[in-house]
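Of the protein chains in this complex, all but one are displayed in their positions.
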Amino acid sequence: MAEIVIDAVRKAFGPVVALESVSLRVADGEFLALLGPSGCGKTTLLRIIAGLETQTSGRVLIGGQDVSALPPRKRGLAMVFQNYAVFPHMTVAENVGFGLRMSGADKAHIARQVAQVAALLQIEPYLQRYPGQLSGGQRQRVAVARALAIEPAVLLMDEPLSNLDALLRLEMRAELKGVLQAAGTTTVYVTHDQTEAMGLADRIAVLHAGRIVQIDRPTDIYRNPATRFVGSFVGSPPMNFLTLPVANGHVELGSLRLASPTNAATVVMGVRGEDLEITAPGTGFPFAVRVVEPMGSHTLLTGSVTGQMIRVVAPSDSRPAPGDVLHVRPLQGHVSWMDAATGAALETKNR
Amino acid sequence: MTRPGLRGLSAALLGATLLLAPPRAHAEDMVFVSTQMRPIEEAQKVRDTILKDAPAPVAYVTEDPPALPVRVKAEMQGGKHTISLIGALHGELQPLATMGALMTLDDLAARLKERGIPDEVMKLGQFGTGHQMYIPWMQATYLMVANRQALPYLPAGADINALTYDQLQAWAAAIQEKTGKRMLGFPAGPKGLMHRFFEGFLYPSYTGGVVVPFRSDDAEKMWTAFAGLWKTVNPNSTSYNFMQEPLLAGDVWIGFDHVARVLDALRQKPDDFVAFPAPAGPKGRGYMPVLAGLAVAKGAPDANGAMALIDYLAKPETQITTARAVGFFPVVKATLPPDLDPGLKLAVAAIAATGGAKDALPSLLPIGLGQKGGEFDKVFMDTFQLVVLRGQKPRAVLDRQGQEMQRILTETGAPCWAPDPPSQGACQVK
Amino acid sequence: MRNTRLAPYLLIAPSLLFLAVLFLVPLVQTVALAFQADGPGGAAWSTANFARMAGDLNFADAIINTFEIVVIVVPLQLCLALGMAMMLRHVQRGRDIVLWIWSIPLGISDLAAGLVWLAILTDQGYLNTVLNWLGVVKGPQSWLSYETPIALLAAIVVAEAWRATAIVLVILVAGVQLVPKEYGEAADVFGATPWQRFTKIMLPLLKPSIQTALILRTVLAFEMFAIVLSLGGRNFPVLVSEAFTWQYANQNFGVAAAYAVVVMVISLAATLVYLLALRTPPEQR
């Protein structure tokens, strides 16, 4: 088992900078998700850890050893690829035992290990089949089994669930979490799906434009986004943002008067849709409903406040008609403030 | 799906390793390269009958005439000799002698004296050097063959063994008139020997020479006459390489070619065909005797074996076998047995009639042209193409082609050969 | 991957070296040979070989014949192959077999193809047998002589079309497979006729394949040699057969090289024309 330290790693492809000086520490046995939109550099970072890509500068340490100059095979890690990369010309058993064969393990050990992970991932019936005869979900299991078979100190996963359909993804997510918790492997998991990251990870590192903008436990990321970007990327629906003028250290919104953490001319107020409650007229701010989407567990209302679009998660029995004007107000203590210019979160007193 | 591919590749690799070591089982056989008897069926007869009783195993290899000097030169330069014995025409051996690629065979010539090779023939093998460069091997010439169906159309009073070009034309014209078909054929295809017809038959017959009178008034008349004759010639002639095929197929009734290239027709249907000498022109009955000789390459891997083989090939029995098999005739004193097959008999009679004709005018193969032999032949074929096939005026064509011919002769410095009068230095077109 | 910088160069080095030795060197040699002639005191630069080539009685014919063949055969093969490729899309059962049969000529040498058609077109060949039976001709008739240049040209065109349409077909079928069916279906939905679907959707998308096929076919057509020799003999000189004759029969390497240079220049020019005329703008890729 090993701790991963990423020390000021920078990666540039010619003039294009993919990663700007990223530093990160993944504790032994920890499950870290790298979350971000496509093109943010999360896969590049994962590939640098794996040794498939060479950083322009900086170091990668695994288990205290500097592996920056080592080829992938000498880094003692395993990886699950986005398209699984299950070798089509080998049987499932040969695939699962591949890493062990490469390390020169004896046959009995390989057989034992293959049987064990196959049982864990429920792929025993397919061991003698070729990957071409398997479904996507089964291939995914094989890819994970192949990674776990070598009992790696570090497991890297690159969007392993993105090629599965929604239902299968949910199922595999739960299974993966169970298996990995039992194995206690240090895991770095790349995804652009925030629910996957929230559900699986001990901690989430949110990447944006080649930088880590926030690294925290999932609930903290959700509750207290470090930037406007994090708020809008994590959570469904994304956080609402209202740009409001500041007067005398306060902002006014309908009948609300809230203390602003800044004295700049404007400030951004961030509040999640489920943290807005519908109140009687005169107590909140007016919200003109445009679209009503009954979702079963709740009703999603889209409308505008002072000309800016927000979404409100209302109870499922609430059925306003488009065009209605409701009054809403944020729950106590569930408001985030961001700098209007930089989008960075501002410290608030009532935290 | 990868399995068959894998197996295929490994099979291929296995095959490759086997093949990369080509069989050298016959590597020790003495190599006998020949520009004669090249067509596969003839070559096969050489191997199966003529060389069957050879003193030692022989690898008989055929070679296109132009390629022979290239190959001999390459072996000389490379220092890696494979050829022991060379069989080629007189004119093809001469450049090799000039190149210094041939061993002198004076002792062998002396030993073979009692075989009865005529002195003047033996002497040709010295190229005027005083040393024997090759031993005469066998001889042949060209002749005409006609289908018996054509005989009724022969012009009145014409003797088939003393035909003239005018009579030939009248004959072919009569056939065309009666049958509506042009039944006279010449081997004017890419591999045909049409140029020999011009060099050895037409030119001497009309002009008494080949090079010197190339652009003479006689030549001009000759071409005009030949263009007239050509009107009665089967148009497929420019594709014929061998006349025996169209003769057998009945595409032509009258054909001219090397004896070896009509022999098959005579043999297969001796009752259908007659053979006779080529026609005569105003200056005589031009004909080209073909003499092939045997030479030993300098640096030959097996010079003694080569000489032993020459000895064997120059035996009267072998010479008769050769005549039977491929239609080349003995140079040594040998009486052809009376039990010759009828086709061969027809050829023998025709050849005897050719050489023995009162007006016979022998014309040698070009000599001393070396690698330019091909271009020399091209001069005649180009003239033929321009005058006869494209209908250009002979005078202008002859003047232009005459310059071309002079260029070749000047570049090679080849002196005149018979029937042109001997020259000092390069032969000159008048 | 420490050594990625050097690795690709090490990998291409052998083939690059090979092409340099067996392609560039002889290329330069050909040009040099063509522009040299034996003068007094060894070889000297001259255009004498080209003068001899141009002055030869077969030169004009060879140029005309070569171009005639290319101009007739290449478009013919393209149309034929396009038709076949389009037909193949609608073959359901036995597509494999049909495809195999149609691509058989791909493996047949031009020498063999020439012989095949010689068997059909000789005086006593199968064509005349059929024509005789139909009453078109009476008895054997010659098609391949210098007196029937049109028939001879037609014979060579037919033989070439028979032999080398397969390569165009294969390239086009491969190209067709790269075009998603949805494009045609979309056009269909929007009311395009089959002909419009072909001309407006399939042809433009096939442009790269057509370009490849045209370049390859044209270059190979300029190289044509054995088929002409078997069918036409000396009645139908083309550039490469003349180069061959000068090299092999006439033993004049300089004039042969001059012919080679002419063939190469024409081929290269044709390739450039195709590249420019059938360019696909990068934004449409």
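First chain written, first letter: the chains are A, B and C, and each begins at residue 1.
Note that a contact is a pair of C-beta atoms (placed from the backbone, for glycine too) under 8 Å apart; a residue touches a chain by one contact, two chains touch by 3 or more.
What we mean here is this: contacts and distances are computed from a predicted model.
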Protein name as given in UniProt for the chain not displayed, "ABC transmembrane type-1 domain-containing protein", "Na+/H+ antiporter subunit E", "Carbohydrate ABC transporter permease" or "Phosphoribosylformylglycinamidine synthase subunit PurQ": "Carbohydrate ABC transporter permease"
Chains in view that touch the one left out, judged over the entire complex: A, B, C
Residue among C:Leu16, C:Cys79 or C:Ala186 touching the omitted chain: C:Leu16
Which of C:Ala62, C:Ala155, C:Ala187 or C:Ala243 contacts the chain that the document leaves out: C:Ala243
Touch with the omitted chain, as defined above, among A:Gly29, A:Pro72, A:Pro238 or A:Pro286: A:Pro72
Subunit C, residues in touch with the chain not shown (by the definition above): 1, 4-5, 7-9, 11-12, 14-16, 18-19, 22-23, 25-27, 29-30, 32-33, 84, 87, 90-91, 96, 98-112, 114-120, 122, 124-126, 128-129, 132-133, 139-140, 162, 170-171, 173-175, 177-178, 208-209, 212, 215-216, 219-220, 222-223, 225-226, 229-230, 240, 243-244, 247-248, 253, 256-257, 260, 263-264, 267-268, 271
Hidden partner interface residues of subunit B, rising order: 1-2, 4-6, 8-9, 12, 15-16, 19-20, 22-23, 33, 38-41, 43-44, 47, 60-64, 67, 70-71, 74, 77-78, 80, 82, 189-191, 241-242, 244-245, 248-250, 264
Hidden partner interface residues of subunit A, rising order: 50-52, 71-73, 77-79, 81-85, 87-89, 98-99, 102-103, 146, 150, 156
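Methods note: only the chains that are shown with their structure count from here on.
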Core chain by centroid distance, with centroids computed from Cα atoms only: C
Distance from the mean Cα position of subunit B to that of subunit A, given in whole angstrom: 91
Whole-Å separation of chain centres (CA-atom averages), subunit B against subunit C: 37
Interchain centroid distance [CA atoms averaged], subunit A/subunit C, Å: 58
Subunit B partner contacts - residues on subunit C that touch it in the complex: 38, 56-57, 123-124, 140, 142, 144-148, 229, 232-235, 245, 248-252
Parts of subunit B lying in touch with subunit C, wherever the complex brings them together: 64, 66-67, 70, 188-190, 234-236, 238-239, 241, 249, 251, 371-375, 377-378, 382, 385-386, 389-390, 411
